[in-house]
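Only a single protein chain was left out; the remaining protein chains are all shown in position.
Order of writing sets the chain letters: A and B. Residues in each chain are counted from 1.
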Amino acid sequence: MKHAKALASFTLAVACAAAPAYAQKKYDPGASDTEIKIGQTMPYSGPASAYGTIGRVEAAYFKMINEKGGINGRKLELISVDDGYSPPRTVEATRRLVEQDEVLFEFQPLGTAPNVAIHKYMNAKKVPQLFVATGATMWGDPKHFPWTMGWQPSYQTEGKIYAKDILANHPNAKIGVLYQNDDYGKDLLKGLKDGLGAKASSMIVKEASYEVTDPSIDSQILSLKDSGADVFVNIATPKFAALAIRKVYDSGWKPVHYLNNVSLSIGAVLKPAGLEKSVGLITAAYLKDATDPEWANDPAMNEYKAFLKKYYPEANVADSSNVYGYSAAMTLVQVLKQCGDDLTRANVMKQAASLKHLQLPLARPGIEVNTGPDDFFPFEAEQLARFDGQRWVAYGKVIE
Amino acid sequence: MAAGNLPRSRIAPRKWAALTALFAALCVAPFLLSNFSVFQLTLVLAYAIVLLGLNMLTGYNGQISLGHGAFYAIGAYVAAILMDHYGVPYWLTLPAAAAVCLVAGFLFGLPALRLEGPYLALATFALAVALPQLLKHKALQPWTGGVEGITLVKPDAPFGLPLNADRWLYFFSLAVAIGMFFLGRNLLRGRIGRAMVAIRDNPIAAEAMGIDIALYKSLTFGVSAMFTGVGGALGAIAVQFVAPDSFNVFLSIAFLVGVVVGGLATVQGAVYGALFIQFVPNIADRISKAAPWAIYGIMVILFMYLAPGGVASFIHRISERWRRRT
Partner (left out) sequence: MDTFLAQFLAGLATGGIYASLALALVMIHQATRLVNFAQGELAMFSTYIAWSLVQAGIPYWVAFGLTLLISFAAGIAIDRLLLRPVRGSPALPMVVVFIGLLVILNSVAGWIYTYTVRPFPSPFPSEPLFGQHYISSHDLGAIGVTLAMLAAIYAFFRFTPLGLAMRAAAQNPESARLVGIRVGWMRALGWGLACAIGAAAGMMVAPIVFLDPNMMSGVLLYAFAAALIGGIDDPFGAVFGGFFVGVLENLLGAYVIGQELKLTVALVVIVAVLVVKPSGLFGRTLARRV
């Protein structure tokens, strides 16, 4: 009895001594007991303003999280600034977020050029540039840039997947490519060429580019048709992808048509183009499309739609950017949960690099988020799917 | 109509006092403000030089330009390419940018001679629209870095001066700006300036009086581009990055708005315009997240309602009224 009491008090004493170490909170600027300040630059204006909805859906998601009590008792404050997709404004806004607003880290700053502009600065200041909203391949370089991490599958990965499929199913194809004349378009094209390897120059018979300011791409499609290509790789953003799909059909050209996944939304792209004109399209997807009847009864999708209705009612449900932002926000919440009370910038990066088998509800089944100290590419896998006039039907295996 | 006149030959003692006070404030400011604000002020200085150049062309010489963003871009890229590829020290890139833009502006001004009003506006607008596409082109990629641009390093203070990079660059830009403003002012109050204004106000009379219109108009274009190029180089060094996306059409439009809001045909209008360009978008963003550019547009229109001659003429009117009272 005496021993039991002594043992109990001894254990209690040890526990008390150990407890403060576990409950120890570590904060870097931007974090406190009550809140976590998150910075972001987004193109709410200018030529890329269509992507501004990503910032809005993420803000709505954090609002929902806050209403449920926040993460570990802390509210998330997202300070999202418009940079109009102009790198000088991105630099200015980022410096303000880091130096004046003192955010803990930046989340999903959007655009390749804007992110290149702040890349060195963020790493010099040791502030996480987390889940960068662009598919450029350069963001997964932990050795040289340990404070920067991407999120979506890189454009080059996507291009390689199409190349593999073409080599497997149409090894003697003549390929025509339409691409947007910027970093995204050129990066995807590079992935395609790398995937085709030595055969790239012989298989690709025509490359036609367009600018975001072009009112029409009819001329490009006609040139591509004229080149005799029988495989068409469509590297275009939603509006231009829809124009291309329609013109390809109307001009009587019937190639094997690969569509890049930024434009796979049935509601936002295929319907305006014409569903009957989109039959046979092939894409490599990693997220679910909210307008795809495939997911009409999916509980995760219904939860997402309910969320939009309540927290972001003016959102366009057909816009795949909203699925994107919602999923990215979810990924961040997971990272912050893992951080616990250690909200230093170093720990944020550490936890971001420790995501294992994270199956997001709106990611396609079998496609997980995985990161490690040497793997700064959260999403790498994609699933090929073909449009049958109503829904995207998966075929083949998930490709890494 | 003082706003449209040339600078007076001698600066009144009252004005010297004001300028000295301003200079003192500008020198002390970087030590009182955060690094970020110093960075913003450096951009204001760069824009002020740009707008002085544009003002020469549009305000004093009456040639509208919707394309000065292109000369800003050329200046920026000259600085970036020299620093990044050839290791040229930053201060040497400014005269290089000035020289290249002087030539470029003059060459553009030559065919533009025959164009007036909306036709000239279109030609310059075309220049602004075409340049980003040109910068992205494959052939120029090894130099321009293509869409991903060129990253620069901000220079440190020389001779071990106890200034951080932001502050040093600010003082450097301040010195350059003061130099350019003096240069501009002297140009404008000399024979060239008089010729410019004469061509603007009455080209036929000017020609009758022996002014070589073709030469002066092209020269003005060249000099205007030169100033803008220097501003562009400074801006590039401050932002530490150049890419085609940085120089879209809206930049040229913003310059024109800045020069008109600041005050056409005034030297101080360039400064007011620069402040407008730099800070009003930020203010608009804070007022409305949903439609910040609508706020910007409303502010632009309000400025035009209240002061069609620009802030400079507005301030002039107020100071005249004040002076008359005392």
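What we mean here is this: a contact is a pair of C-beta atoms (placed from the backbone, for glycine too) under 8 Å apart; a residue touches a chain by one contact, two chains touch by 3 or more.
Keep in mind it's a predicted model, so treat the numbers as computed, not measured.
Colleague: Which displayed chains make contact with the chain that has been left out?
Modeller: A, B
Colleague: Which residue, A:41, A:94 or A:220, contacts the hidden chain when the whole complex is considered?
Modeller: Hidden-chain contact among the options goes to A:220.
Colleague: Looking at the whole complex, which of B:88, B:183, B:253 or B:315 touches the chain that is not displayed?
Modeller: For the chain that is not drawn, the touching residue is B:253.
Colleague: If I consider the whole complex, including the chain that's not displayed, which of A:243, A:362, A:381 or A:399 touches that chain?
Modeller: Considering all chains, including the one not shown, the answer is A:243.
Colleague: Which candidate, B:264, B:277 or B:312, sits in contact with the chain we can't see?
Modeller: Of the listed residues, the one touching the omitted chain is B:264.
Colleague: Among A:271, A:305, A:350 or A:386, exactly one should touch the missing chain; which is it?
Modeller: A:271
Colleague: Residue-wise, where is chain A in contact with the chain that is not depicted?
Modeller: Residues 45, 47, 49-50, 52-53, 181, 208-216, 218-220, 222-223, 225-226, 238-239, 242-243, 250-252, 268-269, 271-272, 314-316, 318-319 of chain A touch the chain absent from view.
Colleague: Taking the full complex into account, what residues of chain B touch the chain not shown?
Modeller: Interface with the chain not displayed, on the chain B side: 58, 64, 111-112, 114-119, 121-123, 125-127, 129-130, 133-134, 136-138, 204, 208, 253, 256-257, 260-261, 264, 290-294, 296-298, 300-301, 304-305, 308-309.
Rule of thumb we're sticking to: only the chains that are shown with their structure count from here on.
Colleague: Can you compute the centre-to-centre distance for chain A and chain B, using the mean CA position of each chain? Integer Å is fine.
Modeller: 38
Colleague: Would you tell me which residues of chain B are touching chain A in their complex?
Modeller: 34-36, 39-40, 43, 129, 133, 136, 146-149, 151, 235, 239-241, 243-246, 248, 250-251, 281, 285, 289, 292-293
Colleague: For chain A, which residues are in contact with chain B within the complex?
Modeller: 44-47, 80-82, 84-89, 91-92, 95-96, 99-100, 111-114, 116-117, 119-121, 181-183, 186, 211, 213
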